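Here the complex is missing one protein chain, while the rest keep their positions.
Chains: A, B and C, in written order; residue numbering restarts at 1 for each.
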Amino acid sequence: MATITYREALNQALAEEMERDEDVFLMGEEVGLYNGAYKVSKGLLDRFGELRVVDTPITELGFTGLGIGAAMVGLRPVIEYMTHNFAMLAWDQVFNSAAKVHYMSGGQFRCPIVFRGPTGAALQLSAQHSQSLESTYAHFPGLKICMPATPADAKGLLKAAIRDDDPVVFMESELLYALKGEVPDEEDFVIPLGVADVKREGADVSIITHGKMVHVCLQAAQQLEKDGVSAEIVDLRTLRPLDMEAILRTVHKTNRAVYVEDGWPFVGIGAQIVDMIQSEAFDYLDAPIGRVMQADIPMPYAKRLEKMAKPSAEQIIAACNAVLYR
Amino acid sequence: MATITYREALNQALAEEMERDEDVFLMGEEVGLYNGAYKVSKGLLDRFGELRVVDTPITELGFTGLGIGAAMVGLRPVIEYMTHNFAMLAWDQVFNSAAKVHYMSGGQFRCPIVFRGPTGAALQLSAQHSQSLESTYAHFPGLKICMPATPADAKGLLKAAIRDDDPVVFMESELLYALKGEVPDEEDFVIPLGVADVKREGADVSIITHGKMVHVCLQAAQQLEKDGVSAEIVDLRTLRPLDMEAILRTVHKTNRAVYVEDGWPFVGIGAQIVDMIQSEAFDYLDAPIGRVMQADIPMPYAKRLEKMAKPSAEQIIAACNAVLYR
Amino acid sequence: MAKVKAASRDRASSDSGRNAPAARTNGGLDGLSREELHALLFQMLRGRRFEEKTAEAYAIGKIGGFCHLYIGQEAVAVGAFEPLRPDDYVISAYREHVQALVKGIPARNVMAELYGKRDGCSGGKGGSMHLYSAEHNFMGGWGIVGGQIPLATGFGWAIKYRAEDRVVLCFMGEAAVNQGAFHESLNMAALWKLPVIFIVENNRFGMGTAWERVSSLYDISQKAVAYDMPAAVADGMDVLNMRAVVREAVERARSEKTPTLIEARCYRFMGHSMSDPVHGVYRTKEEVEEHKEKDPISRFIDQLRGADLLTEEELKSMDERVRAEVDDAVEFADQSAEPGDEDLYAHVYADEDVNGRLYFDGRR
Partner (left out) sequence: MAKVKAASRDRASSDSGRNAPAARTNGGLDGLSREELHALLFQMLRGRRFEEKTAEAYAIGKIGGFCHLYIGQEAVAVGAFEPLRPDDYVISAYREHVQALVKGIPARNVMAELYGKRDGCSGGKGGSMHLYSAEHNFMGGWGIVGGQIPLATGFGWAIKYRAEDRVVLCFMGEAAVNQGAFHESLNMAALWKLPVIFIVENNRFGMGTAWERVSSLYDISQKAVAYDMPAAVADGMDVLNMRAVVREAVERARSEKTPTLIEARCYRFMGHSMSDPVHGVYRTKEEVEEHKEKDPISRFIDQLRGADLLTEEELKSMDERVRAEVDDAVEFADQSAEPGDEDLYAHVYADEDVNGRLYFDGRR
């Protein structure tokens, strides 16, 4: 297995899918000549040309709608948002067009499109640039949501997302692009949507999470290990479809769960998981399910405040201890 | 007490607040000359003139931002969306400007603005016009959310929302505008944000809800009564701030709860309430908390399908029986 | 500023076209044969009749939701579609019943959709505002004002991507011009040379708001200057002028791949929707009556008669065919089955062959 960065993994996925299917094209701000704001599309313009790697004006609503229209007539656009924070300008098209056209047309038009880019807080980018928006996307039926945490997942899931016939919101992180990890060399490595991954086996408590928090959870688990607590970490990888079986499996195993997410608490995805566990595994729970998330505030700029606002390993450890009544 | 419609109650609230404070103005599509798409602003243009009742171009993003700017410098705009479905075009301004400017500016600028209009499904308006968007708004710190179900609540809460110094998302319903109800005659009737209202006393099961579903819950409760089940109905009225005490009170009383909402299930407000109850009243629960919501699909046009998709009294009754193990 | 002139030039040409029908008549009515002219009239009559029946059905509760009639604007769609090929794309807003018909969707399936029936062109899921037909390249049917404009550029992009010679007609009401989506889309269309013709149906009002009350510039075609895009103004009450102006734009789009902005000046004879009175605070009865004098259908009939291109018999039989077709459509819609339980969750996702859960309502 080759060890590459998350960025390279995404780049390979894009290149391979564009190679495999000429209907696939990449469109967004700075994706071409500039090789991508975060260099995910490095070299793709030279390789595939201006029709398939398209630099757009800064018009999120416009080029999102353009992509959806192109998808309705059979192309498979990958729309890059420099960050999902800016996609809010395009949400009308994502929610009112992409998520609904297949249904409104009685199945006559499909919308095979991927909306990708980083989400969540990076470092001191302050309030407008630091939002974890997966919970908002997840609420709308018609969309599928991927949130890979490792290079292998990034590559395998992006390839699956591009091949999927429905609109897929694909969420990355500025803080993950440089992360290195092993990626299978196999010819055509694809990870199907809806399959969670146990990132760490454990017996005492289940930490369920998604996206870049997986890594913070791993740190917490190491510390817990030292304290004699064996934590299992389940990375959902995709939020819709959702691998509920994997969630129930780990809860049945440990009887205690904590959901960890990067975003805001109120009506966050964690609440939904809690709801499903309590309704489907009520009798297996030895304690209320815990949640760890960012502070319920717009992200502040000051380094110290930002650190306080973000979900931390300490908080995860505390939450685990709480459900373990330790 | 006078009996008036929900529409008239909103109209009175607007008129009284505009009378009371000359910084208050109403802006939106068709609010002036046309007297409002749903006639909520009837007569206000004649009474307050063109500077205070403003017909806008169809530019949700633009006039929302205009309102936010006006609020930053001390005016108190009430922005009407013909429906909140269209507000998606303005969400960037609502989430990135209104919800954050007070924080980003270190408290230097306030944003006393109300974003009001109907939300949720009316009758056969199909997918783009039938969305319950409160769960999405509720996720963003910096916003406050009101969702009145009766004429009295509509009047009292709108007056409170206009006087509040933070951005308030105020959500109505096309199906409630003609609803009649008693409204206190008192000089200046205001309902503070964050106070839930028990719409029906009961002992066996708690039905917690908000917005127009209150009325469907009341129908269900009547039927349950006949079946010998006494249901208590708690109307949250505002989602943020949230009257958690009222929720815990009713759960402590009945030990069984069902959350009913008009919107989609995945990452809906109901999941958040379930999460809070299970973590704060775990030992009081005799059964997992139930949830009733609309089908997890874009709203279909066909009358029959729409009826199937909407949350119904039958489903509420079934959910109550389930948590009662009957 | 080259294109400003271009815009003016185009407008001039269509202006003359508009003001001197006689001139055109001598050309044998724009070089259209008697049959072709009758086809245009038939389309307009059918559209009018279809909407009248729609109003009746709505009144007795057979049709629900929002319903926006096209009565008075028939010449815009009928004239604009004449230069099109079946493989050209059309997308519109929610006032699109007649456009769907003219693009070729059978009246039966359009009416069935309004009735919310299974045989509807959207399977009963879209309704009046969301008519679709992949077979006829009719792309909807959109309810968000301006929402269809970026999508149209997407069809144009696909045409360019595949090096085809198809074109896209994108309809919008004049009120949609103020939306940011219009600005973003026209820039991309002009920048990337996409074969999209943006037709603004200026029927003077957005619900109860007159255009001049919401735009600082009255002349919509001049908005094209901001995108260095060719523009033209057409008389939307004159089917032949409509056809001539759109034809020019379609040819330019096919050959040079350039987009065009066309302002079609027309007028809405009915209320904004079925729940809106014909006249009210925003326009007087007199104003409406005055415009009805210029009814595009009677005007075209007079024109044909004046040129000895239409006999009473022909008109009568045409009218009979129209009534027969529309009555049949209503009958069909009435008979068509309601969508079944299995339809509720059909088509939310095109690809449900995935692991894990897609639905979270516990009902499925």
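Simple rule for what comes next: a residue touches a chain if its C-beta (ideal position, glycine included) is under 8 Å from a C-beta of that chain, and two chains touch if they have at least 3 such contacts.
Keep in mind the model is a prediction, meaning the values are calculated, not measured.
Put simply, the hidden chain is in touch with A, B, C once you look at the whole complex.
In the complete complex, the hidden chain is touched by one of B:E134, B:D164, B:D235 or B:E306, namely B:D164. Contact with the chain not shown here comes from a single listed residue; of B:P118, B:G142, B:G156 or B:P300, that residue is B:G142.
Note on the undisplayed chain: of the listed residues B:P151, B:G194 or B:G211, the one touching it is B:G194.
Across the entire complex, the residue among B:V101, B:A149, B:V260 or B:V274 in touch with the chain not shown is B:V101. Residue A:T56 is the one among A:T56, A:S97, A:S173 or A:Q278 that touches the chain missing from this view. Contact between chain B and the absent chain runs through residues 25, 51, 56-57, 59, 61-75, 92-93, 96-97, 101-112, 141-142, 144, 164-166, 192-196, 238, 240-245, 272, 276. Mapped onto chain A, the footprint of the missing chain covers residues 29-30, 33-35, 37, 55-59, 61-62, 85-86, 89, 123-129, 264-266, 291, 293-298, 300-305, 308-309. The missing chain lies against chain C, touching residues 1, 4, 178-184, 187, 190-191, 214-217, 222-223, 225-229.
Here, only the chains that are shown with their structure count from here on.
Most remote from chain A, judged by the distance between CA-atom centroids, is C.
Rounded to whole angstrom, the centroid-to-centroid distance between chain A and chain B, based on C-alpha atoms, equals 30 Å.
One finds 40 Å separating the Cα centroids of chain A and chain C. Multi-chain contact residues of chain A (touching two or more other chains) are listed as 61, 92, 96, 103-104, 141-142, 240, 272. For chain C, residues that reach two or more other chains under the stated contact definition are 122, 124-126, 130, 142-144, 147, 180, 348, 359-360.
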